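First, the structure itself, so that you have it in front of you.
Note that one protein chain is taken out, while the other chains of the complex remain in position.
Letters A, B, C and D mark the chains in the order given here, with residues in each chain numbered from 1 onward.
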Amino acid sequence: MPGSPSHTLDLAAMIAATMLPLASCLVILIAARSRPRLCAALSIGSATIALVCSIALMALNSKMGAPIQFTTDFIASSGLNIGFGFLLDRLNLLMIVVVSSICFLVQVYSLGYMAGDSGFSRYYGFMSLFTWAMMSLSLSASLLQLYFFWELVGLSSYLLIGFWYEKFSATQAGKKAFIMTRAGDTAFFIGILVLFLHTGDLSIANLGSRAPLAHLSPSFLTLCALLIFGGIVGKSAQFPLLTWLPDAMEGPTPVSALLHSATMVAAGVYLFARLFPFFSLSAVAMSVFLAIGTISMLLASTMAMVSRDIKKVWAYSTISQLGFMIMALAAGGYFAGIFHLTTHAGFKALLFLCSGVFIHHFETNDVYELSRRGARRMLIPMVSMVLGAAALSGIPPLSGYFSKEAVMGSLAGLADPVWLAAGLTGVFLTAYYTFRLIFILLFPRKSEVSSAPSHESAPHTAPAMALPLIILATVTAVLGFFETPLKHFLENGMIPGIVTGVRVGAWPHMAALALALAGVALAWTEFGRKGAEQIGFIDRIPVLYRLFSERWYIDRFYALLVDLVVDRGLSRLCNLNDRKVIDGGIEGVCGATVESGKVTAVLQTGMVQYRLIVIFAVLALLSLYYYY
Amino acid sequence: MIAPFSHVLIVAGILFALGAFCAVVRRNLIMIVLGIEIMLNAASIVFVAASLHLNNLDGQSFVLFILAVAATEVSVGLAIIVYAFRRTGSFDPRNFNLLR
Amino acid sequence: MHMEPASFPFLSAILLSCIAGMFTILFIPEEKHRLIKQVSAVFSGICLLLTLYVFFAFNRRVGGMQFVENIPWIPSLGISYFNGVDGFSLPNLLLTGIVFFTGVLTMWELENRVKEYFALYFVLVAGVFGLFMSLDLFFIFVWYDVSLFPMYLLIAIWGTTRKEYGAMKLTLYLLAGSSLILPAIIFLWAKSGINTFSFVSLMHPGLFSPADQKFAFLLLFLGFGILAAVWPMHTWSPDGHVAAPHGVSMVHAGVLMKIGAFGVLRVAIMLCPLGWIYWAKLMAVLAVIGIIYGALVGLRQTDLKYVIGYSSVSHMGVVGLGLSTVTVEGLNGAVFQMFAHGIMTALLFSSVGYIYDRTHTKAIPELGGLSRIMPVASAFFILAALAGIGLPGLANFWGELLVFLAAFKVYPLFGVIAVVTLVVTALFMLRVVQKAFYGPQNPHFAGLKDLSPWLGTPRAILAAVLLILGLYPSLLFNVIRTASVPFMHGLPR
Amino acid sequence: MNWITYAGPEIFYLGASLWFLLLSFAPGQKVVANGAHRREYLSAMLLASIGVLVCLASVHAQGWLFVRSYSVDIFSQVFKTLLALGLFLIVCICDRMDDVDDNRHNEFYFLLFTCTLALMLLVSAEHLLSIYLCLELSSYSLYILVGLRKRRSLGLEAAIKYFLIGSFASAAMLFGMALLYSACGTGYLADMAKTLPRILDSPAVMIGLLFTLGGFFFKLAVFPFHSWAPDTYQGGSNQVAAYIATASKVAAIAIILRVVASTAHDSAYLARVLVILSVVSMTLGNLAAIAQKDLKRLLAFSTIAHSGYILIGILVLDSAGYAATIFYALALLAMKFTAFMVVVEVAPDGRNLQIEELAGLHKRSPILALALLTALFSLAGIPPTVGFTGKFLIFTAAIQKGYVALVIFAMLNVVISLYYYLLVIKAAYLLEPAQEMPPLVVSFPKKLLAGLSIAVILFAGFCPYWFIQIAQAAAQPLIWGR
Partner (left out) sequence: MTLYGIFFYLISAVVIAATAVAVTRENLLHAVVYLIISFFGTAMLFYLFGAPLLAALEVIIYAGAIMVLFLFVVMMISSRPSGEALFPPRQFLPAVFFCLLYLLVAAAMAVQTPGLNAPLQTLTASPRLFATYVFKYHWFSIEVISMLLLVAAIGALNLGTAGRPGVKKDVPEQPEKPPTGSNPGAQVSGRTED
């Protein structure tokens, strides 16, 4: 473990960044439940220290070469040592900066949003628990430690989704989220165990370098990759396990902004990037990942087109953007995936926070209702909402455009053109549903305007909520131009030999931009224009409309699966077996002995001479037995 | 030479079986005690024959005491049975089943 | 097998303080409830301190048997009062000490027949302590049955739903188990040739022929398996849990089921290794069925204690799976899981007990919104439920990690089934938490008050142990390792 | 005159019984409340306690009397002490005997002392004739004791059944002895021990031995001969039932051990027969006891079950088995006496106690409830008690000889037996009486006796070292005689 002076400083910074949120969480939950102000201070203080440390780390190690690692043996039980500790390299640095900044901003924002809520201190307790788990996850050195915090992140999302536990739908959503991510985690856990049994060592640094894994059989590698990808599917709500994210919107909006858009769901993509060298060893696995990424991207965007709830639209769009990132990474675009992750974290958090302001003020999620109530009159959130939407759909000057270009570039590099086509349709749909929402908000239909007088002064947004919006808006605007320095920063940290996306002609970028604008235009014709009656082209086809609003019947399938197979099927069977077969059998045996007891008892009360017969008979039989 | 000892055993065996038969079959308490008397008698025949066969007097002394035991058995047995008859008015063993 | 005689007979001191506690309680007049409770708290505290001292004074480097006491008891049969502690029995001893102390504190609000309750409670725990520390097969059996007969009275007199049925069923099951163990122990004693019951000398490899080992192992596994709630013989434990008062069901689920698993480990596995290797497959199959079965049936239960009962069956299945893998990790994981499950179930039962005392109902549909009314009590339950799911950061995760690791090495299919069951366990645990603690507030529970600090301490201790072991498991692994590595090393292949 | 020193106990008990005979002739004693009983009771207590001392004094007597038909050795002396102790304990619970006619107390004590004398003679008898006669003397005195009950209809019916089955069995035994005598040529057990090994497996010897053992099995209440026990326990008065359950059981064990040890060294046939009888009587006793409502009848069936366990100890046919059986005899004495003491105390007017009537015992008198609990757990064989150690020793002896299946079967019977013992304990500790029962007034000596018996059961169970030594010493003469 390198002990040079600069490293001890890094180590100290990393420990501070991770352990302080844990300390504040424990203090808040155990001791300071009754004093909300102190809890908020503690939590935000630890978040700022985490942000400062990560920025300091970024500054100190911006030119670092090999990754720095500090590990101790955690359980040395006979020949199997699972090391725990910190790993620092370029990917981590970027990740902790993104995570800590978004955490800090959301916690400041929640001061305004959650003001006056009865569980205020509990909220900040869970927030610092999440910060600790996410920071440690990004810095963990071994796969098992990553899994350890992976689950803790799942726990904090369960607690935060079900924050208003008096609402049945909130607890139901929390439970659904936990179970689904848990299903993914079991695949991840099995992958880790299988990997550990065959390679004997779980440290991420070794997995990153290609040398030791070359000797393993390709089929085993694919199996491991697929299993670990199960975890990513669970956490980042990809194709089979995506329905929990829209329901997770039951939680408070800052939680949706922080967890379910920027950081937690991005953990899956971070893991993909982390094990990118390992995954790229098996081409089969990469193609499977590509397929799943594409399907979830397309599905989610179709669902977003019909949804009326503002938060649900952004949730669907998160799933589709994550699909984009997975597609980019699966296509070999290591930098493209990571860059899109960072930009997406920025503008998606912005979008959520803006909608948070609207919901906080107008107490409703429905887009049409919001627009009728005159949401557009709130200046800052509306402007930043438009800015974020533009970035999301990839309008040039904003960061979204650059990251989407990088993704399209990596897709183009693939031999099979179908992925690029899917990507482009995705871009078109993204632009369409984003601006559908914007136009609904901007141009409320007079006819259904509520009786509230329109001349009322523009509702005032609290400064605590406005400040993060402004910061995030500037970041989304500016981040696009940092593409090349970021590319250098990430790429030369990589181990040479990983193909980083071959340079391809400019036409895919042009096509993407054209499609984005076409999407905006279609949204304008259907929603923006004066006479448009704000009904999407999908709504006109009832079959499709129901298909998309029912989330392609995935939810119904899962409900059916749990209810029929598990609840009504297996467990009723086992319960019956328990009561009837096992208990029945043993009760039967005991009943039989008691009954035979009654019979023998009656036998004993016979007449005297029967007893004499018995004596004589037994003596005769026993003497006969002699000859036997 | 009187007879092989095994013949005596067979005779005594028959007597013993008859005694047991009488004790078990007859529906009368007195006949049960009578049956037991017959069994004791059969045993004493075997004892006397064995004492002759083995040429030692233990067998005969056994019979002397069997007579005494038979006497006690009859006296105690009949005392109980007579008293039972005076209380319940019957010798039939069937109606002595109060104890469940 | 390295033996270290004890300077001061600590182990007998633990036993003595239990028995002395019982006698002092017997001589206190019945109506002084408070005094009886204080005396029992003091004595159980002494026991806890002694076990803690033994735990921390255990020499991790040397390992083997420590704190050994050996007094010949019946020389003609080779029976001796032979106590000692090694890596396997030490965690269980500590577990008993903790559960004992917290069990006494949980029953602080008992009102009817307090004297008899605590006297019988002390006898029960003395039996359990005796079993964990004795190295003589005869005394293992004697202490096993000593802990059996107070169980009937404790459940039958102070129990809740269907108490007589539950008590009778439990006692007969456990005695049926002992009726398989005693012949096996005597069989081993007879077959060993050396006229001794002492476990250490019987452990000499090559003493028993493979056929004897197979036969003895089967008997011992079935006998102790009944107590460890191995699959087909598990139906007594949920009924027993539901019927027992929560102080007793803490000891019952927390410790008594560990006696079964510990018995299998100590007597069956260490004395008949060839039998173990031969029957390992059967053990694994039963264990996995137990895991799946416990979780699935737990889904259907509407009574809070039944849910915990069936989750215990599922967790003991994990322990069984660990033991059946014939690997070092398996043993380490199993013993750790025994400890972790013991603490978790004790916490679950103590919080259910508190809720039952206040709301007088255990049916989940009737409960609701308790988190609002008694946040601290429900927080403890939720923490224990999360530990039950095997969430990292809490003790159960490490036990299950090692067991699944070993299971994957030996029986990959069973390993997959066991890991998938974690999802089902999560489903029914969270369903309980959601119905009972979250959701709309039940109107007529409004006036109930939360945990007082004094009643909170036992649950806080248990929660703290769960957290400490969750964050720093090698505290226990270093101890277990000192026994499992030499044993597996010496295993004849 | 060496026989005076050897036959000390016998002479003492002869004198004691004659003393009670004289008392019964005492003219014209009016019935004074229970004043008259006081005098008999006190003299009985005095004589019984001196008897125990005399037996203890003569424990180390050694030698042959009456021309080799009466052997006095450690085996017989240990059993004499046990019998004397049994008698003393029974007399202790005879203080408020309302169940025997007021003017018959003297006859009661006379018969009691005579029966004890007979059993002591039986234990030392070495000749078939003396065994037969001592057995008859003890049986007849018991028939009459059972008959002496104020509730005539019960006492009479029990006496009839006991008498008929008893005399039938003794007739069969006599026939068996005749066959045995004719086949072996001698009446003395010692000589038989020498001649038998040669001719052991001829049919006459085996069937003769079987019929002879039949008589003793009647005394022990083993399977075919057990049917008298339930009715006699229920019919006879509580004290007589207690005496039959303890003293006559112990003597039966002694005489079977002596006969089996000297005649059937390792005859496979006899071992198989004993296995069959023990299995059937265990199962029959335990099953029938489940459905019992009357407490004494339940204890009768549990005695039949215990005779099954004792047979396991005997069928092992070697010194370990005999020592275990002797220890079991001691255990049986202690356990059965405590159980019957509780029956006597809870039903002072001597009525037959139903199990329901035990309700609320833990409130009415905790010490009695605890005594009942300890006795029943010891009968069931739960470890810290002497019952378990007895069973454990028997099972070790049996498994050493390879009877593993039999031991597992016996243990399953223990499970069944725990079921009905728990029903009784449930009645005592759980059930609340229908109407409020008056609290039991238990005199201090009785409480002391209950506490002492609990202490003995637990102490002998937990550290049985000395008692096992005694049992092993007592088993030596059986082997040495061969």
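Just so we're on the same page, a residue touches a chain if its C-beta (ideal position, glycine included) is under 8 Å from a C-beta of that chain, and two chains touch if they have at least 3 such contacts.
Computed from a prediction, not measured in an experiment: that's the story for all the values here.
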For the unseen chain, which displayed partners does it touch in the full complex? A, B, D
So which of D:Ala48, D:Val91 or D:Leu117 would be touching the chain we can't see? D:Leu117
Checked against the full complex, the residue among D:Ala16, D:Ala44, D:Ala61 or D:Ala183 that touches the missing chain is D:Ala183
Even though one chain is hidden, which residues of subunit B still touch it in the full complex? 1-11, 13-22, 24-28, 30-31, 34-35, 37-38, 41, 44-45, 48-49, 51-53, 55, 57-58, 60-61, 63-65, 67-72, 74-76, 78-83, 85-87, 90-92, 98-100
Absent chain, residues of subunit D that touch it: 14, 21, 31, 65-67, 69-70, 101-104, 107, 110-111, 114, 117-118, 121, 127, 129-130, 133-134, 136-137, 140-141, 143-144, 147-148, 150-154, 159, 179, 182-183, 185, 199, 202-205, 207, 234, 293-294, 351-352, 354, 356-357, 359, 434-435
What residues on subunit A make contact with the chain left out of this view? 609-610, 613, 616-617, 619-621, 623-624, 626-627
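Here, only the chains that are shown with their structure count from here on.
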Using CA atoms only, can you tell me which chain is the most central one in this structure? C
Subunit A to subunit D: how many Å between their CA centres? 79
Counting only Cα atoms for the centres, state how far subunit A is from subunit B in Å. 97
Send over the residues of subunit B in touch with two or more other chains. 20, 23, 32, 93, 96-97, 99-100
Of all the residues in subunit D, which ones touch at least 2 other chains? 160-161, 164, 168, 172, 230, 419
Residues of subunit B touching subunit D in their complex? 5, 9, 12, 16, 19-20, 23, 29, 32-33, 36, 39-40, 42-43, 46-47, 49-50, 53-54, 56, 58-59, 61-62, 65-66, 69, 72-73, 76-77, 80-81, 83-84, 87, 93, 96-100
Give every residue of subunit D touching subunit C within the complex, in rising order. 362, 377, 382-384, 388, 392-393, 395-396, 399-400, 404, 407-408, 411-412, 414-415, 418-419, 422, 425-426, 429-430, 463-465, 468-469, 472
In the complex, the residues of subunit D that touch subunit B are 128-129, 132-133, 136, 140, 143-144, 147, 152-154, 156-161, 163-164, 167-168, 170-172, 174-175, 177-179, 181-182, 185-187, 230-231, 234-235, 294, 297
